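Let me begin by presenting the structure, written as structure tokens, before commenting on it.
Every protein chain but one is kept in place in this view of the complex.
The chains carry the letters A and B, assigned in the order they are written, with residues numbered from 1 in each.
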Amino acid sequence: MSSTSVSMTVNGKSVTKEVPARTLLVSFLRDHLGLTGTHVGCDTSQCGACNVHIDGKCVKSCTVLAAQADGASVTTIEGLAKGDQLHPMQAAFKEHHALQCGFCTPGMIMTGVALANEKSNPSETEIREYLEGNFCRCTGYHNIVKAIETGAKAMRR
Amino acid sequence: MREFSYHRPKSVADAAKAFSSKSEARYLAGGHSLLPAMKQRLNAPSDLIDLSAIKDLKGIKIAGGEVVIGAGTTHAEVAHSTEIKKAIPALCVLAEGIGDPQVRNRGTIGGSLANNDPASDYPAAVLGLGATVVTNKREIAADSFFKGLFETALEDGEIITAVRFPIPEKAGYAKFAQPASRFCIVGVMAAKTKSGVRVAVTGAGPGVFRATDIEKALASSFSAGASLPAVKASGLSSDIHAGAEYRAHLVGVMAKRAVAAAG
Partner (left out) sequence: MANPNGIGASVRRVEDNRFITGRGTYTDDINRPGQTYGWFVRSPHAAAKIKSINAKKALAMPGVIAVLTGADMAADNIGGLPCGWLVKSKDGSPMKEPGHPPLANDRVRHVGDQVAFVIAATREGARDAADAVEVSYEPLKAAVDAAAALKPGAPLVHDDVPGNLCYDWEWGDKAKTDEAFKNAAHVTKLKVINNRLVPNAIEPRAAIGEYDRASDRYTLYTTTQNPHVIRLLMGAFVLHVPESKLRVVAPDVGGGFGSKIFHYAEEAVVTWAAKKTGQTIKWTCDRSESFVTDAHGRDHTTEAELAMDKNGKFLGLRVHTIASMGAYLSTFASSVPTYLYATLLAGQYSTPAIYANVKAVFTNTVPVDAYRGAGRPEACYILERIVENAAREMKLDKTEIRRRNLVPAAAMPYMTPVALQYDSGNFAHNLDVGLKAADYAGFAKRKEASAKQGKLRGIGLSTYIEACGIAPSAVAGALGARAGLYEAAEVRFHPTGTVTVFTGSHSHGQGHETTFAQVVATKLGVPFENIEIVHGDTDRIPFGMGTYGSRSIAVGGVAIVEACEKIITKSKKIAAHVLQTTADKIDFEDGVFKDKASNKTMTIAEVAFTAYVPHNFPHDTLEPGLDEQAFYDPKNFTYPNGCYVCEVEIAQDTGEVSIASFYAVDDFGKVINPMIVEGQVHGGLGQGIGQALLEHCVYDHQSGQLISGSYMDYAMPRADNLPSFNVSTTEVPCTHNVLGVKGCGEAGAIGAPAAVMNAVVDALSNLGINHIEMPATSQNVWQAMQGATKKAAD
């Protein structure tokens, strides 16, 4: 068994684990750390249900080895809220009914936060284009776009 | 994925050394082609040599009429580079259109070129702008780098370290994306360079190629209004998204759009 030692900061906490080299970051988060908010929806790096932030950049955790994230700081959906206080993007998703089954939602919110960090006042077109790597089968994206618009605005405050 | 051993060398030399000592090693750059293939078990290397910790592979430099991009530079870094935007804006446009934001945050120019997916964008930039691929062993001119479907001039174990793009007078890129994968059905880089007009086409065939007839037509007038010769369908790819005839047609349309984008 080819294993490797991995250390990283996840949602502000340092973790070190010995894992098989083939462990994907998403599996490290879900199976080794119990952070099941990050989901797997495809195997071709397209759906974005697994999106997390590595050192502030939004990435598909199903296409990154845990070993590649060694030494990095990872933020998952579980790391956005401060205690009971929702992150503005989370609050905007609820307010605008931007989720139905909820499965794509964590990845959508992580993408929304990343966009807002890049562009504080994204247009509808910019939001739709930025969502190229996130599939939602429930909402037709209409309310997701509205939520990200609102969430980005709220993040500016 | 099948099991493998993971290595993360700090220098190009160490990476090459690690590669040569393993039976079926593969270099891992951004991993956005290799890891999905490994997940499908279409690819099962014994060892993965992660190039991401090698500082020498990073960075963007503009000097001597060239844009030099380290092989480990991500698509997002190219897309957002203000220096590149000034020197070769078409390169930023191209990088901005690769995959999606998450893919662009991981995928690298070196990885993309070494993989040479026939539907990927970067080969059109390298060939269309007449770039030079720099490796740990030599420099390879764009015209001799691409060898068809997933094949390049790279030797076993050779590592791309940087790509040198001569700054053109003007250049434009236009892409018609495959609706599912958003890879190229056709991508065209059209450039007016010191050495003449270059038009490179990706996606349409089994590998990137220069559309010489279109280059000739544009040589006399590099303008959106130029009349371009029809592209022949023979030799072009066909799949469920686009037949060869349609691809041939799109090469013409995208070439026009690329020239228009070049301004």
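Just so we're on the same page, contacts are C-beta pairs under 8 Å (C-beta built on N, C-alpha and C of every residue); 3 or more make two chains touch, one makes a residue touch a chain.
Quantities reported herein were computed from a predicted structural model and do not represent experimental measurements.
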Contacting the left-out chain in the complete assembly, out of A:A114, A:I127 or A:A152: A:I127
Contacts of subunit B with the absent chain, listed as residue ranges: 1-3, 40-41, 176, 179-181, 183, 239-243, 246, 249-250, 253
Missing-partner contacts on subunit A, residue numbers: 20, 22, 30-31, 35-44, 46-47, 49, 76-78, 80-81, 86, 90, 93-95, 97, 99-106, 109, 124-125, 127-129, 131-132, 134-145
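Keep this in mind: only the chains that are shown with their structure count from here on.
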Intercentroid distance (Cα basis), subunit B paired with subunit A, Å: 28
Parts of subunit B lying in touch with subunit A, wherever the complex brings them together: 1-6, 8, 28, 31-32, 35-36, 39-40, 48, 50, 52, 76, 99-103, 105-106, 181-182
Subunit A to subunit B touching residues, read off their complex: 1-2, 4, 20-22, 24, 43-46, 48, 51, 57-60, 62-65, 67-68, 70, 111, 114-115, 130, 132-134
